[in-house]
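For this depiction, one protein chain was excluded, whereas all remaining protein chains were kept in their positions.
Chain naming follows the written order as A and B, and within any one chain the residues start at number 1.
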Amino acid sequence: MHIMEGFLPATHAIAWTVASAPVVAYSAWRVKKVVEENPSTKLLLASCGAFAFVLSALKLPSVTGSCSHPTGTGLGAVLFGPWVMPVMGSIVLLFQALLLAHGGITTLGANTFSMGIVGPFVSYALYRMVRKSGGSLQLAVFLAAALGDMSTYCTTSVQLALAFPDPVGGVLGSTAKFLGIFALTQVPLAIAEGLLTVIVVNILSKTSVGELKTLNILGRGAQA
Amino acid sequence: MNLIDRIAHTNRWSRRATAEKLLVCLGGLAVCLAGPPLTTGPLMLLANTLLALFAARLPAKVYFAVLGFPIGFLLAGAPMLLVSVDFSHGLGFGWRADQIGVAAGLVGRAAGAASCLTLLALTTPVHAMIPTLRRIGVPAFLVEIMLLTYRLIFVFAETVARGYNAQTARLGYVGWKRSVNSLGLLAAAFFQRAMSRAQHMEVGLAARGFEGNFPVLRDDGVAASGLRCAAIGAGLSLILILGFVAERFVHV
Partner (left out) sequence: MSEAILEARDISFDYPGGIPALVSLNLTIARGRRLAILGPNGAGKTTLLLHLNGTHAPKSGEIRLGGEAVGYSRTALRAWRGTVGLVLQEADDQLFSASVRQDISFGPLNQGLSEDEARARVDEAVEALRLAHVVERPTHMLSFGQKKRVAIAGIMAMRPRVLILDEPTAGLDPSGERHLLHALNGLHAAGTTMVFSTHNIDFAWSWADDVALFQEGRVLRQGTAEEVLLDDELLKQVGMRPPLVADIARMLPQCQGQPLPRTRDQLQALLGNA
């Protein structure tokens, strides 16, 4: 759910950038500690960033006929933990703007907020909650990815509603309006992404135990 | 994606000073957001289109295709502002003609801004832009990660495209269920490749003395000319002033 270049007025573009900046900076500080401890994680992080970018450029079939793109927020949050995501997410979003003309530079802050911060943290929280309460890995991953997507889309709707409040219904009215419009594409997309992420994690948990351990180290270091 | 990158490397402006191009496009974005949207946006769109087609000589087809995607989205989305939703008496919908000004302003601003991004993306190679982030305080390790990411995107894009084609050849994308399944398989296989690529690269770079940092020669590139920067600044200011002046004569 990218907000396109120039869609938000100046005050909103700046406000969302200001809101995202400290989280991204803190995330960068944690990544820095990991990188200082083990410099070759730079290669690993870049690999993950490029992986996310390339995957996001693939089309995900959507029920409504239109094609959409997987966000990978849920997968990233489950694999790396949420704290790597704000900084890596903003890097991927910048590349999407510059190489795909998706999203934008003035809306980078708003998009980072929804896709690099809210989405991953909701995903991760759900994942932990379901796992802790004894839910299966599959269920945890599905809910994390699908509802992470939904949270991203809700955030975007609120961001748009704040910028364009309904003259009658106010922010609430326009939030409902944007949610309603995007539901058509975003709900099936979230379900598709949930299923997709379950398939991916299923395979990885069988065949890539070593790699997952490496990433775990990335996550653990980031929690230090 | 490949197309945007290729044009960025092969247009007439490819070797122009990156700072100048950034000034044109980021300055343009600032002007779009600062000026009255209804008039400044279209003026910016016009100016950028002229620059793109006649100065940078971008292929018109590519320029309009890249720009057309967000603008199409915009034209489809903006009319939604004219519908009002209200919960005060149950759920009510209304048509708000008085919102035409807001919607038109949004279209103007976003179209102008999208043209700035399009011009930047199509004229400036990404690896020339990234190092300038150092100047606004982005730490070196992040710039290194970004440059590596940029390089790896192209290495991976090839792998994934091959996998996708191979799956399509075996009917992996017929029907929704199979598509999701195929994409999942592809993503998982590709993830493993990406991880092993990182490991192999560590070996490959160790052979070249890699100990954690990426020292490289500075790209001397073309230095920005003060005169041209001043001209760009003047041009941007002119658009901004014109935007304000024109606003007095435009009523929606």
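Assume contacts are C-beta pairs under 8 Å (C-beta built on N, C-alpha and C of every residue); 3 or more make two chains touch, one makes a residue touch a chain.
A quick note: this is a predicted structure, and the numbers were derived from the prediction, not measured.
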{"item": "Interface partners of the hidden chain - shown chains only, full complex considered", "value": "B"}
{"item": "Options B:Pro125, B:Gly163, B:Gly184 or B:Gly243, residue touching the unrepresented chain", "value": "B:Pro125"}
{"item": "Chain not shown: contacting residue from B:Ala19, B:Ala52 or B:Leu148", "value": "B:Leu148"}
{"item": "Residues belonging to subunit B that touch the chain removed from view", "value": "5-6, 9, 125-127, 147-148, 150-151, 154-155, 197, 200-201, 203-211, 214-219"}
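One rule holds for everything that comes next: only the chains that are shown with their structure count from here on.
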{"item": "Whole-Å separation of chain centres (CA-atom averages), subunit A against subunit B", "value": "19"}
{"item": "Footprint of subunit A on subunit B - complex, ascending", "value": "1, 4-5, 26, 29, 32-34, 37, 41, 66-67, 69-70, 73-74, 80-81, 83-88, 92, 94, 96, 98-99, 102, 106, 109-114, 116-118, 120-121, 126, 129, 139, 141-142, 144-146, 148-153, 155-157, 160, 164, 173, 176, 179-181, 183-192, 194-198, 201-202, 205, 210-214"}
{"item": "Touch list for subunit A against partner subunit B, complex", "value": "4-7, 9-10, 13, 28, 31-32, 35, 39-40, 42-51, 53-55, 57-58, 60-61, 63, 70, 75, 87, 91, 94-95, 97-101, 104-106, 164, 166-169, 172-174, 176-178, 180-181, 192, 195-200, 203-204, 207-208, 211, 214"}
